[in-house]
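I have placed the structure first, in the form of structure tokens, so that the comments after it can refer back to it.
Left out: one protein chain. Kept in place: all the others.
== chain A ==
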Amino acid sequence: MNDVTSTVQYTGRPAAGRVRRGRRIADRTLKVVCTVFTGLGAFVLGWILLMLFYEGGAALSLDVFTHVTPGPGTEGGGIANAIVGSLILTLLGIIVATPIGVLAGTYLAEYGKGSKLAEIIRFVNDILLAAPSILIGLFVYTLMVPPLGGYSGWAGGVALAIIAVPVIVRTTEDMLRLVPGSLREAGAALGAPMSTVIVNVSWRAARAGMVTGILLATARIAGETAPLLFTALNNNFWFKPNLMGGVSNLPVMIYQFALAPYDNWRALAWAGALIITLSILALSIVARLLLKKDLAR
């Protein structure tokens, strides 16, 4: 009995008698500090979400989804036009970005192995991944806004696409690299040309991961504000069906309404913030679950 307890004590607290006090304090401090920092991160996320639910939840009503944004000083109103505009711009961006991103990622993973150019493109893509989105907005402004004669949804879509492409390139490449080479060799051994192998073997094997990348890119561009500020701008009414002129969208609407001196505008900004954050978080969670399920398979 005595023997057992002493063994338990020995394995349970080997440090107690042997480790000098200074070392123990340093160790304890590290553990406490790291845990506190992690708790702080979780606390901030909780604080932000709580505020969003509190302020945005109070502002939510059916009108928010059915009415257009109110003019200065008018009561009520909703953000229907901003919601629809945001959906259109995000969809436009992802439709433009998906083929380009997937093909470029395919080039890097399948064709460009070991080539110097692919190395450079991969490097530049990583830079673009973290490049300030406001610069992309300025670029698309000079490229499309004066030439097209003013702000347009098309410019907004292109700006969002440029932000989405690097995300899709990176995930596509990473996912294709996980596909075992023997699968490709099996395809090639059947006499299939490389493009057929890529489309029918590599892409099929990496499909879930690639879809995850596209979803993450969608989540990324759905909340982007800075690039839309100079391209799609905003619009307090229903935008034109040809997307010329300002196109209303949630992020820029939030920016303008949050800083406005009208209470109902500010409430609508909170409602918009709640809607957009929840959609983005839901999208990223779905994307991650999809990937996890696929990797577990």
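Heads up, the rule we're going with is that a residue touches a chain if its C-beta (ideal position, glycine included) is under 8 Å from a C-beta of that chain, and two chains touch if they have at least 3 such contacts; residues count from 1.
To be clear about the criterion, contacts and distances are computed from a predicted model.
**Q** Given the options "Potassium-transporting ATPase potassium-binding subunit", "Cytochrome c oxidase subunit 1", "Phosphate transport system permease protein" or "NADH-quinone oxidoreductase subunit M", say which is the protein name UniProt records for the missing chain.
**A** Matching the unshown chain against "Potassium-transporting ATPase potassium-binding subunit", "Cytochrome c oxidase subunit 1", "Phosphate transport system permease protein" or "NADH-quinone oxidoreductase subunit M" yields "Phosphate transport system permease protein".
**Q** If I consider the whole complex, including the chain that's not displayed, which of A:Gly57, A:Gly71 or A:Pro132 touches that chain?
**A** Touches the omitted chain: A:Pro132.
**Q** Touching the hidden chain in the complete assembly: which of A:Leu52, A:Leu160 or A:Ala205 does that?
**A** Of the listed residues, the one touching the omitted chain is A:Leu52.
**Q** Could you please point out the chain A residues that touch the chain left off the display?
**A** Residues 14-15, 18-19, 23-24, 26-27, 29-31, 33-38, 40-42, 44-45, 47-48, 51-52, 55, 99-101, 103-104, 106-108, 110-112, 118, 120-121, 123-128, 130-136, 138-139, 141-143, 162, 165-166, 169, 174, 177, 191, 193-196, 198-199, 219-220, 222-226, 229-230, 233, 251, 254-255, 258-259, 269-270, 273, 276-277, 280-281, 284-285, 288 of chain A touch the chain absent from view.
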